[in-house]
Each structure stands twice: as C-alpha cells, then as structure tokens.
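First the structure, which I've put down as structure tokens, then a few questions once you've had a look.
The complex is shown incomplete by one protein chain, all other protein chains being positioned as in the whole.
== chain A ==
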C-alpha cells in the first residue's frame, strides 16, 4: 500500500507535538496506548487527570515506567506485582529522593569536617604585635634614625656635659683677668662650674687667649681662661695662681663654627 493510512498519519502528527498534549479527550484506550507509552510520568499524570477513563487500563504503562526508572530486575517468575503500579512509582520516587538527600547530607558533613581540619593547619595572620624588622630604620637620608637606646642617650649626654665643663673658666682665675672683668650684669650663664682637672677627655687644644669685647659675649664662644663668667666671683679674688691650661673642647655646636677663623661670620671675628 503506497499510501499511508490516515490513522498512522494522525498518530504521527500527535507524537510530533506530544509536548503540548495534556488531555486525550474521549479517545478509547486502545487508540491512546501508543501515545501514552511515549509520555513522561508527569505528563501521564496530567492526562489521566483530564481523561480519567484512561486510568482504568493504563497499569501496564506505569509498570513499564517503573521497570525502566527503578531498574526492577525480572527474575524467573517475574517480579511481584503491586496493586497499583502508579502508586508504586510515586512511593519509589519519594524514597529515592530521600536517599539522595541523605547522601548529600553525609557528603556535606564530611566535607565540612575536612575543611575544619584544614583550617586548623592554616596560617592565620593577626594584626597584633608584629615585631619590627631589623632593617626598618636604615634610610639613606638619615630620616627617622633608630631611636637611641638608653646607653647611647647616656653616652651622648655625658659627652655634651663634658664639653661644657671643658669650656668653663679655670680655677682660680689669674690677676689679668680681674682687669678685664665685665660689669656684674653681664653674667649670662648662671651656673658654669669648672670641671676638676683631668676629667675632660676630649680634644685638648691650646687654650686660646682671645681679646673679648664685653658686649658680645656669647655662651658658645670658646671662652678664654681670662673670662670671668662664673658666678663664683670669690674665686676671682684669688691671685697668683697661674692660669691653668684648660683643654680646649669644641662646644656642642662646633659644627657651626668654621674651622678657619677668617671664614667665621661672628662679628668679633670679622676682618680679623
């Protein structure tokens, strides 16, 4: 027969558009069977709902679905037949879902345990109390030098004071000094004591005898042994003692005094 039957053609057309199908109307089961065989379980449920007369006969379809889905093995006598394959399908599906969820839960908890284990071993960076690095302070330009330790502080302080002592007038002052003693009001340095002889260990230079103008006394100019700056004027009354050579220690700000006198900007030194 070269021409296909209309039944066949119509069936083909239905199967092509199976997705949109949700009811089979009043079709008898025998006609519907080939269509139902192709349906998914959910669709089958809907069709049954809309065309209830099909429910009566469609056990075999559900049976087929169950066997396929749940891989029921057929043994020699065949498998036990539940009263309703449709019910069996739904129960088995629910059971499967539950097993899946449990398995998922197990895996998740195992994974979390593993993660916790890993976390224990991980390094954790805290913000507190990071010890400073050794090289933090070496900056080429000398900014922010390493803070001075106590020892360094004591040392520098001592040296500074030694320098001041070295610059103090000697004890006792000579007679030439009294002639040039300034008026009492020009005492600038309230306390400047002579260091005991021999304690100063800094550069010993020849004591300088510099003619000093009375009004231009500066704290930091190297005072001559003849300058009576000390408050202890009683000492100046002693006469006859030769001016002890005071080791000349450059004062603390010696940096600012040019080594060569002619380059000094001090008014006393200008054009000297």
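The rule is simple: a residue touches a chain if its C-beta (ideal position, glycine included) is under 8 Å from a C-beta of that chain, and two chains touch if they have at least 3 such contacts; residues count from 1.
Definition applied: contacts and distances are computed from a predicted model.
Candidate names were "Elongin-C", "Ribosomal RNA-processing protein 41", "Oncostatin-M-specific receptor subunit beta" or "Glyoxylate/hydroxypyruvate reductase HPR3-like", and the UniProt protein name of the unshown chain is "Elongin-C". Screening A:11, A:45, A:72 or A:162 for touch with the missing chain picks out A:11.
What chain A contributes to its contact with the hidden chain is residues 2-7, 9-14, 16-17, 20, 24-27, 31.
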